[in-house]
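All protein chains of the complex are present and in place, except for one that has been dropped.
In order of appearance the chains are A, B and C, and numbering begins at 1 in each one.
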Amino acid sequence: MGVRLFPEISGEQRLMLDSVIRLVESNCPLPVVRRQAEQNRLGDADLRREFADLGCFGLLVHEDHGGGSLSGNGVVDAALVASERGARLQPGPFVGTNVVAYALSEAGTTPGLEALADLVAGKASAVWAFDGALVGDRRSVLAVRQDGDELVLDGTVCGVQGADECDWILVSALSSDGPVQVLVANPTGGMTLERVDGMDITRRFSDIHFSSVRVPARQRLGGSADAEGLLNRQLAVACVLSAAESVGAMDANFQLALEYSRVRIAFGRPIGSFQAVKHLLANTSLLLEMAKAVVAGAAVKLGAGAPDGPALASIAKAFVGERAVELTHNCFQVFGGIGYTWEHDQHLFMRRLASESFLYGSPVAHRRSLWSHADVSTGARTGERTGGRVDA
Amino acid sequence: MGVRLFPEISGEQRLMLDSVIRLVESNCPLPVVRRQAEQNRLGDADLRREFADLGCFGLLVHEDHGGGSLSGNGVVDAALVASERGARLQPGPFVGTNVVAYALSEAGTTPGLEALADLVAGKASAVWAFDGALVGDRRSVLAVRQDGDELVLDGTVCGVQGADECDWILVSALSSDGPVQVLVANPTGGMTLERVDGMDITRRFSDIHFSSVRVPARQRLGGSADAEGLLNRQLAVACVLSAAESVGAMDANFQLALEYSRVRIAFGRPIGSFQAVKHLLANTSLLLEMAKAVVAGAAVKLGAGAPDGPALASIAKAFVGERAVELTHNCFQVFGGIGYTWEHDQHLFMRRLASESFLYGSPVAHRRSLWSHADVSTGARTGERTGGRVDA
Amino acid sequence: MPEPLIGIEDYRRQAGKWLTANLPRRDEVSRPDFDGASDEELRRQIDAERAVQRRLYDAGYAGITWPVEYGGQGLPEEYERAFAAEARGFRLPDFGIAGGTTFGVCARTMLAHGSPAFLRRHLPRILAGEELFVQFFSDPEAGSDLAGVRTQAVRDGDRWLLSGSKIWSSGAYYADWGMCLARTDWDAPKHRGLTWFAVPVRAAGVTVQRIRQITGSAEFCQEFFDDVVLTDDDVIGEVNDGWTVTQTMLLFERGGGGEAQPRAGGDARRLPADLVELARSVGTLDDAHTQQLITRAHVDDVVRDQLMTRIGALMRLDPRLAAGVASYGKLASATFDPVRANLALEIANGAASSWNGAGTPAARVVSDLLSSRFMAIAGGTSEMQRNSIGERVLGLPREPSFDSGKPFREVVRDAQNWSGKVS
Partner (left out) sequence: MPEPLIGIEDYRRQAGKWLTANLPRRDEVSRPDFDGASDEELRRQIDAERAVQRRLYDAGYAGITWPVEYGGQGLPEEYERAFAAEARGFRLPDFGIAGGTTFGVCARTMLAHGSPAFLRRHLPRILAGEELFVQFFSDPEAGSDLAGVRTQAVRDGDRWLLSGSKIWSSGAYYADWGMCLARTDWDAPKHRGLTWFAVPVRAAGVTVQRIRQITGSAEFCQEFFDDVVLTDDDVIGEVNDGWTVTQTMLLFERGGGGEAQPRAGGDARRLPADLVELARSVGTLDDAHTQQLITRAHVDDVVRDQLMTRIGALMRLDPRLAAGVASYGKLASATFDPVRANLALEIANGAASSWNGAGTPAARVVSDLLSSRFMAIAGGTSEMQRNSIGERVLGLPREPSFDSGKPFREVVRDAQNWSGKVS
């Protein structure tokens, strides 16, 4: 059973999703995810290449650069894949690699293109490390300065998911002249990755420390023409894919609780026949449908280049971020005691959903961003969304 | 049936409450409140005198000034009366008169004492008009300056409940030297009362405009020694009494819904036998018990002069302010369609409760106040609560 | 159906010409105000609307798809769509809420279940603007429990005597007929002893009372029936098979309304104008907390719009699930209307407790708050929607039912003596 992020999809999309689902279920179903987490093992590079063979890392990449979407809207296609992966709590830097591939392809600068080809082919993976000010997280701070034909990076970016298994890191700093984005190979001198603890045990997180890391200035992404625009679209893509992963996990968590309510007996009846449980599930199901609706809508608009695509992405991230936590609490209540056991999957979903809510910006941060990009003097549409810090 | 703000009360308190309830129910039960509202009639001065005869306006007044509490804790006694009045949606400046009487008695300045005697005896009533900055309401702004031996007042205080039937107005402005409180007779030259529309139709609200209103400086309350302390205690008393009125209205609203759920039949059963309704009422009842608990606790501490009394008053006001709206929504849901009719009392309760939530400071404002009075550097107790503006 | 005599483009042109010649533009004439009008003013307004409807009927633009034998034109749906497109800018007859009920719900239900004789008698008059129908549906004792009506029609020789009361009939005070659900067999199970009747609003024994609502307006009515005389001619559908007719009516009712109107416009960057205006009016547009409240409402608004799009797609995909899926839209409004009203209340920050002047944004905050539970209550409460989603969409096991297997007479008796004991 798929997540059905979109009620109606094309035959081609269905075909790809079926392949993705098959690939996951035969190579990395939930028991394998759990074992990997308990044994603290890195992701499987062979599996990544198989995802790549299905086209999973080229969906947001121009055809000129070896990529291509199925439907003409790469964000929609990538969100579909993300939702199915999320439903199965897949580890690994899927969002990171896709966002970096998107950025490299959009920027189209030469050194990036070599890395891009590897990303699309699954030979390498990437993560995105950005200054926390972009999403109102004060813990991550990056300074960048130009020194001759080199850029010098200092600072720390906290909690980058999947960084310990990536080959490339796209680093985005915010200078007074605007954003500076630069692709850094992993490892690189002066850059230290430190594994840190995380709530979501299905994934691995690292803090990345930069101590006078020097990068040739020509590795800087894109011109400065639309540097802010690109950064914002990147963030929007990350938000939609992250929210799509959450929606997948929400769907799977909900289906488990629903099924349990049908078979669990109490007081001579299945518990799902009690209004207390039935209405809780109905309310939860409404939240889930709303979450799917807004992520789908955001993917459509963002992928189509609509001017309000990034705003819709923020809306999706804000809504899903809050409702995912609510949904997993509700499911927990249906499971009762059994949900407290380590062997039950409920806690894996709760960990994933609560954790994901804060990746790429919390709901509060995205609401702040919505305000700062709206024209409140008239309440009417503004010009292009422009970059800007969101203060926490 | 009483509100039972306190589960256990003394025989003396019970006696007084019974008298208050009898007085209300024979002179101003809900149908009379409704008629008065629909006919836009002022409150009944005779009834006020009868309340005064029961001691209702002297509870917060020193015995030296003709007042006296029943239990030694006047705030507790006044809150008990307030809750029973609230349950019956009584109009009139009960809170205003009591707070002004409290302030006059605490200040103990001579001109105020004459007015105070009238207030205690029910020969006059009073309201409190204060600068909105005290509770984060930007609409009410007052300027005060000294001109020789006169104080000059300018500005507007919005939405003063019961002002159109009061004889005295205690005006509190915030100068750079601290608060200035002065008792102004109604009417007074330069002061205009303007009746305004209100959500709570059981009560009447006025904006009070001050245009170079001159008052002899000796009418200023108290010395400057503890001016801020007095102002804060006044606000705390107002909060506890206002919250107590709300709790009374919450209790009455809840009892109506509870009774309806027992007698209304649907699908061959009383609707209160359905979990959907039963659990809604159970949750609502929890909120109600919590509201009673915190208002009672705040009254006890504030009346006993505990250093954290004002903080507890803010907590009570913040909690009740939000939960009162939630409670009346829940009751509305139990009534279904009948609650939509003008003839049903549900809307009177919803109007009262939603309106009262914002008198004497919104929940947000009181949370801000809690923060500004706490010592967060240690998370530990601070010294005396001190006056201060709360910015909205 | 015979091939229409005129091509669609010619039809469109002719309609456009006729509209231009016969009807004013939409913006030239204001909408009628039935609620606030005096009796005389009301009659004058209704008569004016009837006259316009008559003109449409005479010109052949009423009941475009309805059967010719009942006064319609018998044309395919595309002709109706073509006319509607042409008519968009014109001021069509506006009978207020009773208009929607007459044409969108009652007439369509009649077409599905009424006898030919009944339809010949009523439909042409409906199309000509002579008969406005409203629903006499809910009993005061039965709201969400739609089949629990106690209003009864008792056989008396060859006639029926109707007694009881109906409530929440929108616009009955200016309608001509009520389509009324009555119990005709107390010994049959609840759903099997019901019959629909057409009842003249001004018949002897009918009393109509307007219900004043909490916001002050009064579009709803309650009716009292005191042995109102009806005949077999007034029966709609089969006697004692009223529940079948009800199912049809509910389908039209839900399709015709009940869904949330999209609030947010097309552009997701545009914040809710009402809340921005409200914050401006109380001087807190620069307050970060207020900004969070406004954007919170905005997020919900946009997500609700997106939900309606999704619901549409789900319905197209599986029509069997349509009724269950529609409950999502209703429940979303029921859930988020009060949330939004509370957000506005908080933004108003006291300005909704009292305000100076009728046009103040705060006045709307209050009426929105008071009516915010409308969708949670009217046309099936949230509890009903949750049951519907739980059982029809999610496939959860049913609730125990205590009112479907025994004579309704016993249902009423047993409910009074409810003990909770079953086995």
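Just so we're on the same page, a contact is a pair of C-beta atoms (placed from the backbone, for glycine too) under 8 Å apart; a residue touches a chain by one contact, two chains touch by 3 or more.
Quantities reported herein were computed from a predicted structural model and do not represent experimental measurements.
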**Visible chains that the absent chain touches, using the contact criterion stated earlier** = A, B, C
**Contact residue for the chain not shown (choose from A:Ala52, A:Leu80, A:Val99 or A:Val277)** = A:Val277
**Message:** For the chain not shown, which residue from A:Arg35, A:Arg139 or A:Arg218 touches it across the whole complex?
**Reply:** A:Arg139
**Complete:** Across the whole complex, the chain not displayed is touched by chain C residues 288-289, 292, 397-406, 418-423
**Contact set of chain A toward the excluded chain (per top definition)** = 136-139, 158-159, 161, 194, 196-200, 205, 207, 265-270, 273-274, 276-277, 325, 329, 332-333, 336-337, 339-344, 346-347, 350-351, 354-359, 362, 364-365, 392
**Complete:** Residues of chain B touching the missing chain are 6-8, 258, 261-262, 268-270, 272-273, 275, 277-279, 281-283, 285-286, 289-290, 292-294, 296-297, 301, 307-308, 311-312, 315, 318-319, 364, 367-368, 370-371, 373-376, 379-382, 385
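Basically, only the chains that are shown with their structure count from here on.
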**Message:** Among all chains, whose Cα centre is located farthest from the one for chain A?
**Reply:** B
**Asked** In angstrom, rounded to a whole number, how far apart do the mean CA points of chain B and chain C lie?
**Response** 42
**Geometric centre distance via CA averages, chain B-chain A, whole Å** = 50
**Message:** Two-or-more-chain contact residues of chain C, please, as numbers and ranges.
**Reply:** 383, 386
**Fill in**
Where chain B touches two or more other chains simultaneously, the residues are 274, 276
